[in-house]
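Below are the structure tokens for one structure; questions will follow.
All protein chains but one are shown in place.
As written, the chain order gives the labels A, B and C, with residue 1 at the start of each chain.
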Amino acid sequence: MALHRFSPHHYHTAIGSHPPVLRVAPGDTIRTTTVDAGGCDASGVQVTARGNPQSGPFYVEGAEPGDTLSVRLDAIVPSRDRGYSASAVAPNVVDPDYVAALPPGRMSLWAVDAAAGVARLVDPPAALAGLALPLDPMLGCFGVAPEGGQAISTATSGPHGGNMDYRGFRAGTTAHFPVFVPGALLHVGDGHALQGDGEIVGTGIEISMDVTVTVGLLKGRRSRWPRGETEEYIFTVGNARPLDQAVQHATTEMIRWLQEDHGLDAAAAHILLGQCVAYDLGNVFDPAYTMVCKMAKRTLAQVAGGR
Amino acid sequence: MALHRFSPHHYHTAIGSHPPVLRVAPGDTIRTTTVDAGGCDASGVQVTARGNPQSGPFYVEGAEPGDTLSVRLDAIVPSRDRGYSASAVAPNVVDPDYVAALPPGRMSLWAVDAAAGVARLVDPPAALAGLALPLDPMLGCFGVAPEGGQAISTATSGPHGGNMDYRGFRAGTTAHFPVFVPGALLHVGDGHALQGDGEIVGTGIEISMDVTVTVGLLKGRRSRWPRGETEEYIFTVGNARPLDQAVQHATTEMIRWLQEDHGLDAAAAHILLGQCVAYDLGNVFDPAYTMVCKMAKRTLAQVAGGR
Amino acid sequence: MALHRFSPHHYHTAIGSHPPVLRVAPGDTIRTTTVDAGGCDASGVQVTARGNPQSGPFYVEGAEPGDTLSVRLDAIVPSRDRGYSASAVAPNVVDPDYVAALPPGRMSLWAVDAAAGVARLVDPPAALAGLALPLDPMLGCFGVAPEGGQAISTATSGPHGGNMDYRGFRAGTTAHFPVFVPGALLHVGDGHALQGDGEIVGTGIEISMDVTVTVGLLKGRRSRWPRGETEEYIFTVGNARPLDQAVQHATTEMIRWLQEDHGLDAAAAHILLGQCVAYDLGNVFDPAYTMVCKMAKRTLAQVAGGR
Partner (left out) sequence: MALHRFSPHHYHTAIGSHPPVLRVAPGDTIRTTTVDAGGCDASGVQVTARGNPQSGPFYVEGAEPGDTLSVRLDAIVPSRDRGYSASAVAPNVVDPDYVAALPPGRMSLWAVDAAAGVARLVDPPAALAGLALPLDPMLGCFGVAPEGGQAISTATSGPHGGNMDYRGFRAGTTAHFPVFVPGALLHVGDGHALQGDGEIVGTGIEISMDVTVTVGLLKGRRSRWPRGETEEYIFTVGNARPLDQAVQHATTEMIRWLQEDHGLDAAAAHILLGQCVAYDLGNVFDPAYTMVCKMAKRTLAQVAGGR
């Protein structure tokens, strides 16, 4: 149950089997920092190349292929008072014949007041002068080393996690990742002060973060896609294009989870999911899109064997 | 502001320019009944062929191509105490290599207690014996006659609405449809006592309904896809495959709506949408899938010109 | 074996159960005319609204749901000397971030010399002054009335055929369509003097045609998607978005055809198809895309039971 403080000195824009920067035990807490998507740190200084640079990787003792790593997001706190966002919905998120009507893709600067929990545009268009958005800090991109010796760009996502841009990855949520390599090799980065669903402009409010996570090991529990839980839900994550396929991955993973770990047979799992499932949308900007399949814990609590 | 009571004698399983059964004025309220998706009425008797049979169409005086029809869902109340659902997640909603593991696609019978607001399985698998789900009645399939002389199966959806299976189409919501033909020709049907997101088993809890709607006419306001509003949100609806394209339709329609009717220029609309948009999932079972793009009214209220 | 000459006086831009203009017997030949996609006839006069107007429908005596209609394309001959095409690849056919770079979507005029079998641009950009393209006349849109009382826009396609824009639908090819309504109700239109794969600019060289077809009835032979044969291949057609789904429809239909009518068991059909299948691309412009799955007759001839 140690607390590790770690200040990164270099970063990775591909999630892979890089040499670990720290070895921790299941149950340990890591307090570290992340630069923003553009590689700028808490001082606003660019310290590494852009592209969702990741802190880590962190090696979790005892983690082996076939296990599941849990990552409780204890705290995600903006570490400076300026964030930025893109300002135009991305060409792949609008109708093809509307693309030519998109406004120029300038960056917007936001004043981020972590104490007050509010973000305001620094130089707003007139109509948005009064806009004060509640912060909802999250990690856009994090995950573990993928299988088969791959190193996967932080521009995209997969079974190993990565650039999922799911708003549910906020403090209080616990994420689960399949372990593909010894030590799992956890990477974290790409903090957003807040974000709309889908990250449809290609960014949230991008900002450096102070991040605290506690890792755990679900020994021998096999998962195929990222999973997680919040106070209200358990959830599974599918990452693919088209979104239909992300739905398929997330739904299949939830069916398996309900049957393997929540005490339901196939008939019960399917009936329950059919009438009670909920979906959230992660990223629809990146090469792989993200869909999240959720089941309410209060519903599971009604179910014999459900946990 | 008349109240029309209408008891249907025949039904349509393609939404098109059928002879209207009733002519109403903007502001009028229609109280009618719908059979369930299988064509069974409040007595459980099959009175028409299966396939989301629609009551109507209702002709709205003054509605012309280029207008938008509003349909306030005043009440959607189950009219009997038995509903049914499919019991297995559909093959197109799971990974292709998981399809062979799907359980048999039997129907489940549900006891629907509209007074208590609860549905329970009549013959549950053991694990679900204690399951009591809160009702959330909605219309799965409704819409207006499509353009160009088309008649479109109630198995699918499009710019005219149709089989969207969006849980947000509950009492209290107002739906908007583009008007493609004189009188708009509103069809309603396919009530669900409740439904999971996506209608992933291919049904909600299917049941006959007593339905009350109030129609309105947004004269000269052009829309291209269904829209609507709830107490908390305005929303737009895209219907297409793959889901990516449904996202594109819904998002583009929201951008247009924000600019055309909510007083935002392109720069403001895009920045606002980028960090504040939310999406809900409608149907991922039918030939066209459904995605809903939402903007919170409380956010719009912060915006100069926003309504 | 009668020959029917039919001059259309009105046209349809939705394929559905319209009143037939002519009743023919299986084995009969129909010689008719088609207007171009814009509704202009052999004189270049616009005689009906644009949108792939269809001649017909033709009622085939004895055709009933569950049968398959065959349509041998005997002759497709341009009936005037001018055709037109769009000049820019469509926004949905290029990368979303390339759309803004597309050139303006002007129309190009082509001189079509049916006797010489060549098309030349009337007012070419300099680089194309020497371009002389061999004609390859085809029908872009034809098919039969769809099931369930639907009327489907000639802008799109489905199990009933429609706007498939497949270059293989040239003279010498026989198309097969599932029969969904009594008489099948054959529609024909949308001739192209020639076309690139995919109809990626949204048109071929659009032109009015003299069309001769001979209908046949495969009594009691069930099909689910369009099929056909050329001198070298048998083929099946899937119409859907995304293209992946069109591949699925066409491939599944071919597997069924090989097993139901070509004397192969499942093991043989799958092995054969796996190493010998070929695909052609139809339309990637319309709401539904088209993929064609082919099997060479010379390969089938090697196979016991294969026809």
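Going forward, a contact is a pair of C-beta atoms (placed from the backbone, for glycine too) under 8 Å apart; a residue touches a chain by one contact, two chains touch by 3 or more.
Just so you know, these numbers come straight off a predicted model, no measurement behind them.
When the whole complex is considered, the residue among B:L22, B:C40, B:L69 or B:A90 that touches the unshown chain is B:A90.
Considering the whole complex, the residue from C:H18, C:R72 or C:H270 that touches the absent chain is C:H270.
Summarising the interface, subunit B meets the missing chain with residues 90-92, 96-97, 99-100, 102, 242. Not every partner is drawn; the one left out touches subunit A at residues 12-14, 16, 51, 148-153, 240-242, 245, 287.
With the whole complex as reference, residues 85-89, 92-96, 98, 101-103, 108, 121, 124-133, 194-198, 200-201, 203-205, 241-244, 247-249, 251-252, 255, 263-268, 270-279, 281, 284, 289, 299, 302-306 of subunit C touch the missing chain.
Definition applied: only the chains that are shown with their structure count from here on.
Both copies, subunit B and subunit C, contribute mostly matching positions to the interface they share, with over half of the numbers common to the two.
Taking each chain's centre as the mean of its CA atoms, A is the chain most distant from subunit C. If you average the Cα atoms of subunit A and of subunit C, the two centres end up 47 Å apart.
For the pair subunit A and subunit B, the distance between C-alpha centroids works out to 32 Å. Subunit B and subunit C have Cα centroids lying 34 Å from one another. In subunit A, 92, 96, 102, 242 are the positions where the chain touches two or more neighbouring chains simultaneously.
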